[in-house]
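Missing here: one protein chain of the complex. Every other protein chain is in place.
Letters A and B name the chains as they come in the text, with residue numbers starting at 1 for each one.
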Amino acid sequence: MAIGIGGPSTGRATRGHDVVGMLLGASLPLLAVAAALLIGAVMLMLLNADPVRAYGALLEGAFGSTSGITQSLVKATPLLLVGLGICIAFRASVINIGAEGQIILGAVAATWFALEFRTMPGWFLIPGTIVMGFTAGAFWGFVPGILKARLGVNEILTTVMMNAIALQFMNFMIRGPLIDPAGVTAGQYLAQSEKLPEQVWLMRLVPQTLLHAGIFVALALAVVTYVFLWRTTIGYRIRAVGLNPDASRYAGIRVPVYQALSLTLAGGLAGVAGAVEVIGVQHRLLDGITSGYGFSGIVTALFGGLHPLGTIPASFVFGGLLVGADKMQRAVQVPSALIQAILGLIVLFVVGSQYWARRRAARRIDALATAAPTVGADEVAA
Amino acid sequence: MNESVLATVVAILAAAIRLATPYLYASIGEMFAQRSGVLNLGVDGIMLVGAFAAFYGTLMTGSLWVGVVVAVLAGLAMGMLMSVISVTLKAEQGISGIGLSLFGLGLSSLLFKTLVGTVKTVDGFRPIRVPVLSDVPYLGDIFFSQSLPVYVAFLLVPVSWYVLERTPWGLRVRAVGQNPAAADTLGVNVDLTRYLCVCLGAMLAGLAGASLSIALVNLFQENLTAGAGYIAVALVYFGGWRPVGILLGALLFSTVTAIQLRMQVLGIQIPSDFAVMLPYVLTIVALTFSANRARQPAALNQPFERGGA
Partner (left out) sequence: MKLRTSLMAAAALSLIVVACSNSATQAPATSQPASPSEAASTAPSTAPAESPSQAAKKFRVALIMPSATTDLAFSQSMYQALVAEQQKAGGEGNFEIKFTENMFNVPDAQAAIRDYASQGFDLVIAHGSQYGAGVEEIAKDFPAVSFAWGTDVNTFGLPNVYAYTAAAQEGGYVNGVMAALVTKSKKIGVTGPVEVGDAKTYIDGFTQGVAATDSSIKVSKTWTGSFSDVAAMTEAAKAHITAGADVLTGSSQSVVGSIGAAKDAGNVVWFGTQSDQVSLAPTLVVASQVYDWTVVLDDMIAKIQSGTLGGDTYTLQLKNGGLKIAYNSGYNLSADAKAAGDKAIADITSGAVTVSP
């Protein structure tokens, strides 16, 4: 199972050459977004809304003010964390659609830890909750990983099922062991946990906004992921498994082990996203904690070329898109469903547009291949 | 064993058959797509669009058949969209599917809001008691007192098996999913075959949605499927890309769902959240411990490019 995008088959790096080509390649996704927005504009007009005003609001809402930019960054944080995990998994040719469940597990574990050790100081609690989130998410990724490695159970099946299981587990926790005692005494029985102790809250970076220090955690992990994938032996093997499982097997790499490992790490990063949402944004565990980041994180990683560093700007753009879309809904008062539909189209068109990018790349490889017919192992290291 | 226990068992099994229906349509459709090498994760979105189309067609005309036709056409349109993106443009299939799901969810909710506005019910397919057979004790109530879409769904199992395993077209589909390059050199039109399979799958997913909105619950609401499309994809893996395997998976899942709902009715004391978890857990466990695990189509999730790969 080769993954098409940024594809292993696309070949050698040319590193900075051919600026024109790069710009051309870069403009393709933008054209795709424009095409999707154009269809959206028709839909807007059918709903008697002014598309110019709507899209103006989208841009303004996402990037046009402090509150817009910070909100986009708040969304970029979990998207980046989930996306990093997706990068690792996709590199090993594993599809992780279990991030929703992994986020939940991470969030539940982080909440439990912070409440259980509520008297401890922040310098202990904050790293502790993040590590707990990582561990719980990693466990939720390890299960499908080991089932795939040892028994050949397909990861799509297990991750879909485990998303549902995680959701019910959280339902149980927030109406049982972790339910807010204040809600019980008030007779409200709200599906949420107690508020976490203040020393575990991540620092807010800009007053009057939700922007929190979790963004640095995500950025640091992006660099770590990059170094891990490109500068360590394990990372090299993960990528080798994804590029060519048969050759890897010949080379003595235990393919299933590395696929299981990549799922585990992907789960861990999603778990960190859950933990950071709890201690950075919500300050408690409540229903709907994932906000669909488990799925939009996959799209983010793709937008970022399945590269940890590319996922950084991609997460900001995609986060901005989500924030701007909400603003647009408020400005022209169209049903939020329209925005989902447009976002869906954007995803479809952007993935589709990469066809032309790949064609160009393929032509270049042909040219290169005739010039230098030997493609060695340095391709993997590039 | 007394009468009331037997009656409960009959009720559970009848419910299981009923609940398995949408999964059967959607999973068998997805099986065709996957056997030809296309992973379509957009089933949930297609089901939603199909469910709305069937509901709206029926609401407007009063005819269930119009509803069915509109649902199939809506499925076809979604299938064409998926095909263009994933076959012609060779996009990463998993992500295309997620985009399609999002689009379907948005589109169906939007159409519902603008065209219908509030929750309404329609008169859906009624149970048909098959003459003679429905009078067989117990079995009659379980198998032969269901609505028409249920019977059709179960008929799809042998039919799809025959088409896939015993017809020349089925052979081509399997060849394309196993080794598209080889199929191509033998003169099989890989892209066309994949288009047909994805569209057939999408039409069946449209029917799956219709079986929800005009047979099982007889209404439409935003996100009516509540993720059933993803379960349907998972069941294809469970079934090892074979209709009978899918049938067993769908029945296992729906039977456990029916049991857990009745466990709660009977007042069996476990937290409801764990009861709801049961079908998901048991599906994983069942596959983990079953020795019979088929290998997936070799070219699944691989876009085909002539001369490439």
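FYI, contacts are C-beta pairs under 8 Å (C-beta built on N, C-alpha and C of every residue); 3 or more make two chains touch, one makes a residue touch a chain.
Because the structure is a prediction, the values reported are computed rather than measured.
Q: Using the touch definition from the top, which of B:Ser63, B:Thr167, B:Thr185 or B:Asn223 touches the missing chain?
A: Checking the options B:Ser63, B:Thr167, B:Thr185 or B:Asn223, the one contacting the hidden chain is B:Asn223.
Q: Provide the residue numbers of chain A that touch the chain removed from this figure.
A: The list for chain A reads 5-7, 10-16, 21-23, 25-30, 33, 50, 52-53, 55-56, 59-64, 67, 71, 74-75, 167-168, 171, 174-175, 186-192, 195, 208, 210, 281-284, 286-288, 291-292, 303-307, 309-310, 313-314, 316-317, 320, 322-323, 326-327, 329-331, 333, 335-337, 354, 357-358, 361, 364, 382.
Q: For chain B, which positions touch the chain that isn't shown here?
A: On the chain B side, contact with the omitted chain comes from 7-8, 11, 15, 18-19, 22, 109, 113, 117-121, 212, 216-219, 221-226, 228, 257-258, 261-262, 264-267, 272-273, 275-276.
To be clear about the criterion, only the chains that are shown with their structure count from here on.
Q: Could you list, by residue number, the parts of chain B that touch chain A in their complex?
A: Per the stated touch rule, the residues are 39, 41, 45, 81, 84-85, 88-96, 98-110, 112-114, 222, 227, 230-231, 233-235, 237-238, 271, 273-274, 276-277, 280-281, 283-284, 287-288, 293, 296, 300-303, 308-309.
Q: Write out the stretch or stretches of chain A touching chain B in their complex.
A: That would be residues 1-5, 9, 43, 47, 95, 97, 147, 151-154, 156-158, 160-165, 168-169, 171-172, 175-176, 295, 298-299, 302, 335, 337-348, 351-355, 358, 362 of chain A.
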